[in-house]
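Mind looking over this structure? Questions follow.
Excluded from the complex is one protein chain; the other protein chains are retained at their positions.
In order of appearance the chains are A and B, and numbering begins at 1 in each one.
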Amino acid sequence: MTNEEIKTAVSALFPSVTYDETGEFLTLLITPAEIRSVMKALRYNTEFSFDYMFCLTCIDWKTHFMMVYHLLSKTHRHNIVVKAKIADVNKPEIETLCDIWQTANFHEREVYDLFGIRFLNHPDLRRLLLDEGWDGYPLRKNYVDENMISL
Amino acid sequence: MSLLGEPELTEEGEFVINIGPQHPSTHGVLHLKVWLDGETIKKIQPHLGYIHRSIEKMSESLSYRNFIYATSRMDYLSAHINNQACALTVEKGLQIEAPPRAQAIRILMAELTRLSSHQLWWGCTGLDLGAVTPFFYAFRERELIMEIMEETCGARLTQNYSVPGGVMYDVHPNFQNRVKDVMKQVKSRFREYEEALTGNVIFEQRTKGVGYLSAEDAISFGCTGPTARASGVSCDIRKWFPYDGYDKLQFDEIIMTGGDSYTRYMVRMEEMKQSVAIIEQLIDNIPEGDFQAKTKMVIKLPKGEFYQRVETARGELGVYIVSDGAASPYRIKYRSPNFSNLSALSHMATGAKIGDLVAIMATIDLVIPDVDR
Partner (left out) sequence: MAETEKMIFPAQLHQTADGGIVVSKLDDMINWARSNSLWPLVFGTSCCAIEMMSAADAKYDWSRFGFEVARATPRQADLIIVAGTIVMKMAPVLKRLYDQMPDPKYVIAMGACTISGGPFFYNTYSVVKGVDHVIPVDVYIPGCPPRPEALLHAMITLQEKIKHETYFGKAKTEEGK
């Protein structure tokens, strides 16, 4: 499918989704509330069948967090990016996707570890890379580490 | 539970042991908590982070020239390919392309890296499964490639040869002759490799039917590289999204459908031959011209997001740069192949015997610093 076709097909299902085409991939901007329904449609509808999530990460924009999901369809060979804006900086939460793509399990734990985003209904949400007792979330822009030596 | 502490009994007959963080078969500092029923694995929980060096955070305060060097230390066996991925991402942001000569040199170096990485993997797989000879055979050829690397790049392992816009220096005058000599040797030794390990009865019995991974699971877990291709998933980035002129070269994407450890082994063995084929096509046809495109001293990427994926020796490496227009990246994410491949380990090893875990880990070919970054 071309980007235009994906746009029309997604808009037919989810009229509230907005688009951003400035980057390399077509980007879908959604709200955290509708992430499960959008992602399920993208994964299981045969016209999309985005069966391969090749990247899952988060960006700290200080005023909000942006979850970024890169998806690829092995059958149709098309890529998209789905972004979900988490406005609540103090208690960031979003639904997990690890039952849709199993790779999301580890990636979400990594994001939880480094950004402190809580993934609701995640089966095993623990810190992945840092110790359990680590203070703070290091990839946040406001993370302060007194021992860190900066140039 | 203590870190390396006593085994603990949970249910009747169930047993928990810790493998690692210091264990020779984990190829680094991976810590696996394994639930056993007798010798059968019931569940594996990987504990990561024993070599988490905060490369992503560090890169946020480095310039677009400097952040590349940290990536050599990520997957150090594919160091050049990591550098290439970062250089390509920055080039994408600058909307420039490396000159044809630089691209050819990069591909040659990348394939040499892949070859040496697979050789090391082959030696270590033998070592893990109890055969010491492969280690010495593999390192014999690997050292020859390391010498080529050193002559041109100045370093054996962490080359730091790719820069935004091309490569740092032109190749050494001896480069072509030496590569041709070494390729001749390497090709003649493949037979030796196969005689030493591939047909060995013990090796076959320890790997055939062990650690099965289906194609659906491979995609769902995000497995890439030889691990996924042994399950019949086409995922070679060199074919799917060609970069640096891979589309002009003749080579096959090795796809097999066995899904077990032996198939993963065979895929890598065939890939070595493909790498040699690529090098032989290109070595006499390096285009003349510049080895580096002109770039500004201080590189600033425009606002936006840039994603570049490349095929390392272990699978798909994605470099995701978010730029806010400054001289250093706002956020960098490395989508590392080993991270996703490792996440499938528990699924692959459940039901296997604990001795098979070593064979499974050996054929996934994990590099732990790439998992942890």
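To be clear about the criterion, a residue touches a chain if its C-beta (ideal position, glycine included) is under 8 Å from a C-beta of that chain, and two chains touch if they have at least 3 such contacts.
Model, not experiment: these values are computed from the prediction.
Participant: For the chain left off this view, which of B:96, B:120, B:256 or B:293 is in contact with it?
Facilitator: Answer from the full complex: B:120 touches the omitted chain.
Participant: Among B:41, B:77 or B:313, which residue is in touch with the absent chain?
Facilitator: B:77
Participant: Determine which one of B:139, B:169, B:190 or B:212 touches the chain that has been left out.
Facilitator: B:139
Participant: Determine and list the subunit A residues touching the chain excluded from the picture.
Facilitator: On the subunit A side, contact with the omitted chain comes from 130-131, 138, 143, 145, 147-151.
Participant: Pick out the residues on subunit B that sit against the missing chain.
Facilitator: 3-4, 21-24, 28-29, 49-55, 57-58, 60-62, 69-70, 72-73, 76-77, 120, 135-136, 139-140, 142-143, 146, 156-158, 368-369
The rule is short, and it goes like this: only the chains that are shown with their structure count from here on.
Participant: I'd like the Å distance between the centres of subunit A and subunit B, where a centre is the mean of that chain's Cα atoms.
Facilitator: For subunit A versus subunit B, the centre distance works out to 25 Å.
Participant: If you look only at subunit B, which of its residues touch subunit A in the complex?
Facilitator: Touching subunit A: residues 48-49, 52, 54, 56-57, 61, 92, 217, 219-222, 233-235, 240, 304-307, 309, 316, 318, 320, 322, 330-331, 333, 335, 339-340, 342-344, 347, 372 of subunit B.
Participant: Across the complex, what residues on subunit A touch subunit B?
Facilitator: Where subunit A meets subunit B, its residues are 22-25, 51-55, 57, 59-60, 68, 70, 74, 77, 101-103, 105-107, 110, 114, 127-131, 138-139, 150-151.
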